[in-house]
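What follows is part of the complex, with its chains left where they were.
Each chain carries a letter (A and B) given by its place in the written order, and its residues are counted from 1.
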Amino acid sequence: MPKDANFRQLTDRLVEFRDTRDWRQFHSLKNLMLSLNLEASELLELAQWRDDAQIESAIEDPDFRDRLGEECADVLLYLLLICERAGIDLGQEADAKIIRNGEKYPVEISRGNSRKYTDL
Amino acid sequence: MPKDANFRQLTDRLVEFRDTRDWRQFHSLKNLMLSLNLEASELLELAQWRDDAQIESAIEDPDFRDRLGEECADVLLYLLLICERAGIDLGQEADAKIIRNGEKYPVEISRGNSRKYTDL
């Protein structure tokens, strides 16, 4: 798969994977949302007992980066499965969210500060 | 953005969003991993006190689907920010993970059952 792989191609492959195993029956939205949280937690586990600097340096270690990449992939696969079940176009949603975030956080007042938009 | 939006385009837009606000300084990998978990949890909150059937029927409600789409987008945006910071090609990782999952869950023995591969 080329570097510019897109959501549709990945979703097609995931659906094929799921359906040849007859797993759609287990993939209620609730179960998928729960499983996505478990994968997000496995991603977070890579940060346990490490401070910012330790993680930034761990990322130079190929083993650590492989594990991080794999956990990121696991989260993405559940995102795609959820969107497929719910009829959501993930790329379009992400695009729209970047635009909305741009409106919530105007450059002039949010530049260089991390406050939530409700506190700006 | 067209329906086949890809990871690279979204990442480019996110990085531009981040850098015009000078926010890279707040985006340590640890903070991004933590924030991704908070967004995953907001997604899960849509399932709270609802059983499978109630969620499947909620998905017919445009408001609910909009909220679900927005939460999915939030998770994806943090995934992309993490991968950009860590030098990870998310599309490639996801593609590789589908292939590995295919090896861990051969069709013949995993068809129609939800057991973890370690229990097959």
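Going forward, contacts are C-beta pairs under 8 Å (C-beta built on N, C-alpha and C of every residue); 3 or more make two chains touch, one makes a residue touch a chain.
If you're wondering where the values come from, they're calculated on a predicted model, not measured in any experiment.
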Query raised in the report: Total copy count of the complex, if 2 are in place?
Result: 4
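Heads up, the rule we're going with is that only the chains that are shown with their structure count from here on.
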Requested in this report: Using only the C-alpha atoms, find the rotation that maps subunit A onto subunit B and quote its angle between 0 and 180 degrees, to the nearest 5.
Outcome: 180
**Report entry** Chain centre separation in whole Å, for subunit B relative to subunit A (CA means)
**Finding:** 3
**Report entry** Residues of subunit B defined as touching subunit A within the complex
**Finding:** 1, 3-8, 10, 13-14, 17, 20-23, 25-26, 28-31, 33-34, 36-37, 40-41, 43-44, 46-47, 50-52, 55-56, 59, 65, 68-70, 72-77, 79-80, 82-83, 85-98, 101-102, 105, 107, 110-112, 114
